[in-house]
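All protein chains but one are shown at their positions in the complex.
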Amino acid sequence: MWLREARAIFEKEIRTEWRTRVALSGVGLFLLGGLTLIGLAFQGRRVDSDGAAALLWILLLFTAATGLGRGFVQEAERGTALALRLHARATAVWAGKFAFNAALLLALTALATPLLLGALSVDTGETNFGALACVLGLGSIGVAAVFTTTSALVAQSNGRSGALLAALSFPVLVPALFMGVGGTKAALGVSFTVSAWSAASGYITVLGSYGAIAVAASLVLFDYVWND
Amino acid sequence: MTVALELSGIEKRFGARRVLTGVSLSARGGEIVAVTGPNGTGKSTLLKIVAGLLRPTRGEIGLALSARDFSSPEQRRKNVGYVAPDLALYPELSGRENLAFFAQVRGESGRDFGRALERVGLGGREGDPVGVYSSGMKQRLRIALATLFDAPLLLLDEPGLALDAEGVGLLEALIRERKEAGALILLATNDAREALLGDRAVDVAA
Partner (left out) sequence: MSGTIKNLLGKLVLFLWMSAGLAYVFLKLPAAEGFQNPELARMVTLHLPCAYVAVIAAFISGWHAIVYLRGRAILSDSKSSSSAALAALFCLLTTVTGSFFAKVQWGEFWNWDPRQTSVFLLLLIYAAYFVLRASIDDPEKRASVSAVYMLFAVMMTPMLGYFIPKAMPQSLHPKMASFDSAYRLGIYVCLLPPLLGTMLWLNSLSIRLEKLRLAQEEL
């Protein structure tokens, strides 16, 4: 029942987005623009894994702030939220939107990571790509959960501005940033004494629980935002 | 299914602005109640409160279906058909896809969407995206969605908005049909002709 409801909303998100591709092309261009600027700023100079991990996460967070805020804001602006509130349960709406945001951010991360590592000529000789995928994947899911909830808050405000979305989200995202940068660095292979996998596994666990807490907190609180 | 709605002392304030000052009403299925009052006195607000889309500042709403209590906002939301000017449907989806989406969300995909669209005169245009509909066609689609699930409580906020003469005829036929079927209908309107549909009227400004 609940799952079917959430799936219907997820599919609706994909279908409406695919018909116009406004959000997709906008955030895609933002990401490519950001990558180009970073590439031009370094001009092929080799960047160590510290710098690369930090740049990658900053780029991902800004891309998420640009691309993941639309869902609820659009429902509120157009007035479709009223119809959705009548027919769907709040938690199912959140879950459907979250699934869409998470899928979008995962796709963007998968696109950005190889391009950024290439542009910065990062040495990937010691990299454990499985661990890297875990860190970035779980990180993206947690980040998507936070933005899904904060964007629902922003949708209730007057200006519904992207600046407010960033202001609300960034302080809450700091743990994800710390663990994400640490985990990415570890997965890229910095340590000579331990394998990349064992260095990254601690970060992976914490990122996973960060995402789980974000999802749980959102499911508990979302009804108060959606139906007020 | 028998319907009974009981409103007592509904008040709504937005900050210092008072919109509703103690509206009470008792009505049952098979009735059409016209909700009247000058612009800005809270007709739309009252319907939103009954629909479970807005919390009243004060007052109680009781809804009983087949003598069982359905008063919580969640239960009310699920059991109303609601038409309002600020309710919109997805412009990227076609009329039919919009109905199918809400039906899928409710787990009622077996509904006859073709017939529902036919009833409001959208039969030929059901595949077009709602974004290219005229405002009258959008209004017809809202009416189709509100009547699709045989809701026992029908809340119509200016349902004749932007409708042509044919559309008004279809709307009135649908309202009568739902009334015969035992639904309770609240009809907020400023149109004197539309208000005549009501068996009685409640003035929110009084």
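When the chains are written out, they are named A and B in that same order, and each has its own residue count from 1.
Here is the rule we use: a residue touches a chain if its C-beta (ideal position, glycine included) is under 8 Å from a C-beta of that chain, and two chains touch if they have at least 3 such contacts.
Every value quoted in this text rests on a predicted model; they were computed, and no experiment measured them.
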Touch partners, limited to displayed chains, of the chain removed from view: A, B
Touching residue (missing chain; options B:Arg28, B:Arg55 or B:Arg115): B:Arg55
Hidden partner chain, touching residue among A:Gly71, A:Gly96, A:Gly137 or A:Gly182: A:Gly182
Residue numbers in subunit A that touch the chain omitted from display: 146, 149-150, 153, 156-159, 164, 167-168, 170-172, 174-175, 178-179, 182, 206, 210, 213-214, 217-218, 221-222, 224-225, 228
Touching residues on subunit B - with respect to the absent chain: 13-16, 55, 57
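In this text, only the chains that are shown with their structure count from here on.
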Whole-Å gap between the CA centroids of subunit A and subunit B: 38
Complex interface listing, subunit A residues touching subunit B: 1, 4-5, 8-9, 12, 15-16, 19-20, 78-80, 82-89, 92, 227-228
Contact footprint of subunit A on subunit B as seen in their complex: 51-53, 55, 73-74, 77-78, 80, 82, 84, 86-93, 97, 101-102, 104-107, 129, 145
